[in-house]
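Note that this complex is displayed minus one protein chain, with the remaining chains in position.
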Amino acid sequence: MDPVGPVAAAEKQILINSTAIMLAIIIPTMIATVAVAFWFRRGNTKAEYRPDWEYSGAIELVVWAIPILTITLLGGIAWIGSHNLEPSRPLTSPNKPINVQVVSLDWKWLFIYPDQHVATVNQLIVPAGTPINFQLTSATVWNTFFVPQMGSMIYTMPRMTTRLNLQADRQGVFPGRSAHFSGDGFPGMEFNVRAVAPQQFAAWAQSARGAGPVLDGRNYAALAKPSSYVKPMSYSNVAPGLFEAIVAGRAPPTPQLPHNPQAEGPAG
Amino acid sequence: MSPVFGKLTWAAIPVHEPIALATSVVVILAIAGMGIWITANKWWPYLWHEYITSCDHKRIGIMYIVLGLVMFVRGFADAIMMRAHQYLAVGEGPGYLAPEHYNQIFSAHGTIMIFFVAMPLVIGFMNFVVPLQLGVRDVAFPTLNNVSFWLNASGALLVNVSLFVGEFARTGWLAFPPLSEKMFSPGVGVDYYLVALQISGVGTVLTGVNFVTTILKIRAPGMSYFRMPVFCWTSLASNLLIIAAFPVLTVTLALLMLDRYLGFHFFTNDGGGNSMLYMNLIWVWGHPEVYILVLPAFGIYSEVAATFSGKPLFGYRSMVFATMVICIVSFTVWLHHFFTMGAGADVNAVFGIASMIIGVPTGVKIYNWLFTMYGGRVRFNVPVYYLLGFMLLFVGGGLTGVLLAIPPVDFVVHNSLFLVAHFHHVIIPGVVFAIFAGYHYWFPKAFGFTLDERLGKAGFWCWFVGFNLAFMPSYLLGFWGGTRRMQHISDPSWKPWLAVELVGAFFIAAALAITVWQLLYSIRTREQRRDLTGDPWDGRTLEWLTLSPPPHYNFAVLPDVHGEEAYWHRKQLAIEREELIPEPNYQPIEMPVNTPTGVIVAFFSSLCGFAIIWYIWWLAILGVVGAFAVFVWYAWRDEHEHIIPIEEVIANARERRRIRMDALHTVSQST
Partner (left out) sequence: MTTEAATIGMTHSGSEDTGLGHRGPESKSIVVPYGFWLFVLSDIVLFSALFATYASLVHATDYGPTTNQLFSRTTAAWETAALLLSTFVCGLALIAAKRRNMMWTQVWLVATGLFGLIFLIFELREFVEFIESGAGPQRSAFLSSFFTLVGCHGAHVTAGLMWLGTMMAQIWAKGFREHILRRLLCFTIFWHALDIIWVAIFTIVYLIGTLP
C-alpha cells in the first residue's frame, strides 16, 4: 500500500503495528507446534512420555492470559482508531474542505461539486493538501466508494446518505473503484482521482463550467441508463438539488437491464 | 406466462452457453451412467434398504458425507473456473466467461461450499460419531434425522438443476438487496437460491433439535456432562447455534421472497424498505454459521490430538469452557461484516472488540492441543498431518481475522482479496483439514478397513502447498486494492500473482483427485488393511469399543461409564487383568424401522420448490399437499420399531469378545 493521505497513512500504521504485535505471539507458537510434535514423535525415545499429564493450572493461567492481554492491547488500538478514523469525522487541516457529492449508478460514478456547480463522471479532480468532505449515495444498488491510496471506503446506499472525509497530501493520479459487487457491469466501475495543485483545481473548475452538457433532469436520466466502462466526462452545470432529489428517490432510477428471457412474470 | 408451465419455457435450457450446456450434458450422462450401473448390478434394493430409507445415524452420516464430497467437486470446479478466467482476463485479456456467467459461478461457489459441502460434511461427522461416542444406539429422533438429510439433498438438487434449467443467482452467496430484489435481478436465479436454502434450512434446524436432545438426554449410563468426549461438547455447541441462528436465516430469506414474489417492501428502494435491515439479519445468522462449522472441526482435532499422542486431551474443562464461550460470543459480533456501513465509531469499536474477544478461547484451544502433544508419543498418521497443518496455518488466518476486526483496518480491506484470503485461510485449514482428518480417522470404523496412508499423505501435501499458493498472494493483492467478485482485473502487473494462485488451484485439484484415487485404491486393496479389532488407532473414546463396522444397534449392552475417556479406562483395565469385563445381561433390542418418509417428503419439496421458482402454482400446491399427505400417512403407522432377536445380539457380542480376547493375548505376548 502506498498511502497518499493522512487517513490511509494512519490505517497503514495501525495495520503494521497490530500485525507485529500478533506475529510476536504466533510465530513462537508455530515454532513450538512443529518442535513439540517432532520432539515427542513416537520414535523419539529421549522424549519423556507422560501419559497422565492432562492439566496444569499454571499453564492454563498463562494460556488464557496471553490472548487476553494481546486482545486488550489490540482492543485499545481498535477503540482509539475507530474514533480517530471515523469516516464522518472532518479532518483537521488549515485549509477549508471542498465538498463533493458522490452518486453510484449502474455502473459508473457521478461526482457533483455543489460549490463549483460542475459534475464529472468516473473522474474525481481534487486539490492536493485539501480535505475533501464527501456525501455519498446510490441511485440503484449498494456500492462502495474506495480509493485505496487515500484510505477508508464507505458504502453508498440508495435513499441514504453516508459521509466520508479524505485527503490527498500530494499530487498524482490514484485509482479508485467500487468495492461492493453491484451487478454485471461491476468491474467497469473504475475511476481515477487526480490530485492537482489548488490553483490548478480552481482553473479546472472554471474551464469545466464552460464546456460540456448540463446535468439537468433529462441528461441525468440518460446517464442513469445502465452502462459500464464509461469514459470520463464532465458537465458544465448541475441542476440545483440534484443530489437531494436522488437521495429522496425523486430522480429516475431506470432499472432496465438487458432483456432477460426468463424475466417474464408479474411485475414486482 | 402460461398457467400450466408458469415462466418455464424451452428458452430456460442454456443452448447458447457452451460451458453450461457441456457441463449439464456431462452431469446428466454421469447420473444416468450411475443409474444404469447400479441397476445392472441390482444394487437398488440394497441401497434402498441399507441407505435411502435407513434411520441409522451411521448410514445417514455416510450419506451426508457422500453428498458433501460430491458437491465439493462441483464447488471446486466453480473455483478453478474462476481462477483460470481471472488469470486469462487480466488487463486486455479476453477471458472466457462473460460477466453474467462469471457472476453466477462465484455465487454458486460460495453457496455450494458453505451450504452443501461444509454443512453436510460437518453434520455427517456429527451424525456418525456422536451416538457412538455417547455410548448409545442412535439419536433422539432417528426418522427425523432421515428427513433432515433428504431435505438437505433436495436443496442441493435444486441448486444443481439451476445449471441446466434457467440460471443461478448472480448476487454472491448472501444475495444482498437491493441487487437481489426483483427490480435488479428479475430472473429465476435468486429464486433458485432462496428456495433451495429454505428447504435445506428446515432440514438443518431439525438436525439441531435432534442433536441437542440427544446430547443432553441420551447418553450411556454414568456419562455425566464432564465425561462426554470433547467432540460431543463441540457438537452440542454447534447444534445450539443451529437452533438459535437458522430460524433467522429462514426469516431473512422469506422476507426477500415476499419482496420478490408478492411485492412487499422489506428491502426495496421504495415503499420505505431498508436494505440495511437485510445486512443485519443475514449476518446475525451468518456469523454463528461459521462457528457452526468450525466448532465440530475443533472437536475432531481434539479427538485426533489425544488419540495420536497417546495422552488425554490437555485441559478438558478449559476446552469445554472455551467452546461454550465461543458459542455465546459468536452471537455478539455480526456487525464486523459491515463496518463500512457507517454505524459510527462507538458501535464499530464495540463490535470490533467483541470480535477480538472470540480470538481468546480459540487461542487457548491451540495451546491446549500443543500441550496435548507435549509429553505424548505422537504417531504421524494422516490425521496428525492435517492437525499440524491446521495448527500452523490457522493461527495466521486468526491473525488476519483480528486485523479485520479493527474497524480502521477494515475500512481499507473490506470486500477485498485480503478478506477472501482470510476466510479461506480459516475455513480450509480449519474446517476442510478437519474433515480430511476425520475422514481418515473414522473411515475404518465405518467400513472396516483403513485408507492407504501414503496416498493420504500425498493428498495432504497437495492441499498444504495448493492452499498456500492459491491464497497467500491474495493478501498482497488485497493490500494493493484488489476487490473481490471481479470478473475482470485491469492491472496487468498482477498477472504473475494470479498465475501462482492458479497453480495453487491445480495442486488442490490434484489433492481432490488423489482423494478419489485413494478411495478406489483402498477399496481394491482393502484386505491388506482390514480393521479386525475395531480399534485400529488405540483409541480412547467409546466408538472404538465396537467392531468395524458396528452392528446396526451399536452396542449389545450400553457401556457403563466410570470416568473421562470411558473406553481408555476400560481398555487399560482389560490389558492389566488380561481379561474382558464379565458378560453382561443381554436383552433383545428395539430399533426404529426404516421409512421412505424422508425421501418422499424431499421429493415433494423439490417439486414444490421447482414449481415456486418457475411460478407453476398448481404444481406448488400439489407439492405441499403431497408432503402433508406423506406426513399424515407416516403418522398413521403402527409399527415404529422392529426387534433384534436376542440370539443375534448374543452372537454378535460373543464374536466381538472373541476378537478382543485374541487381541488382548497378542498384546500381552508382545510385552
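The chains carry the letters A and B, assigned in the order they are written, with residues numbered from 1 in each.
By our rule, contacts are C-beta pairs under 8 Å (C-beta built on N, C-alpha and C of every residue); 3 or more make two chains touch, one makes a residue touch a chain.
Here the structure is a predicted model, which means the values were calculated and not measured.
Engineer: So one chain is hidden, and I want to know which residue out of B:Phe264, B:Phe423 or B:Tyr586 touches that hidden chain in the complete assembly.
Structural biologist: B:Phe264
Engineer: Of the listed residues B:Ile13, B:Ile218, B:Leu455 or B:Ala627, which contacts the missing chain in the full complex?
Structural biologist: The missing chain is touched by B:Ile218.
Engineer: Write down which of B:Gly75, B:Pro99 or B:Gly208 is the residue touching the left-out chain.
Structural biologist: From the options B:Gly75, B:Pro99 or B:Gly208, the contact with the absent chain belongs to B:Gly208.
Engineer: Determine and list the chain B residues touching the chain excluded from the picture.
Structural biologist: 136, 140-141, 205-206, 208-210, 212-213, 216-227, 243-248, 250-252, 254-255, 258-259, 262-266, 268, 270-274, 277, 281, 284, 310, 312, 316-317, 558, 561, 563-565, 568-569, 572-573, 575-576, 628, 632, 635-636, 638, 640, 667-668, 670-671
Going forward, only the chains that are shown with their structure count from here on.
Engineer: In whole angstrom, how far does the Cα centroid of chain A sit from the Cα centroid of chain B?
Structural biologist: Taking the average C-alpha coordinate of chain A and of chain B, the gap between them is 33 Å.
Engineer: Which stretch or stretches of chain A touch chain B in the complex?
Structural biologist: It is residues 1, 8, 10-12, 14-15, 18-19, 22-23, 26, 29-30, 32-34, 36-37, 40-42, 47-56, 59-60, 63-64, 66-68, 71, 74-75, 77-79, 81-89, 140-142, 144, 146, 148-149, 151-155, 157-160, 162-163, 175, 177-188, 190, 249, 253, 255, 257, 260-265, 267-268 of chain A that touch chain B.
Engineer: Using the touch definition from the top, list the residues of chain B that touch chain A in their complex.
Structural biologist: Checking each residue of chain B against chain A gives 1, 7, 9, 11-12, 99-100, 103, 166-167, 170-172, 176-179, 181-184, 186-188, 259-260, 263, 268-270, 275-276, 309-316, 318, 338, 340-342, 344-346, 348-349, 352-353, 356-357, 359-360, 363-364, 366-368, 370-380, 384, 388, 391-392, 395-396, 398-399, 402-403, 405-409, 411-412, 414-416, 479-481, 483-490, 615.
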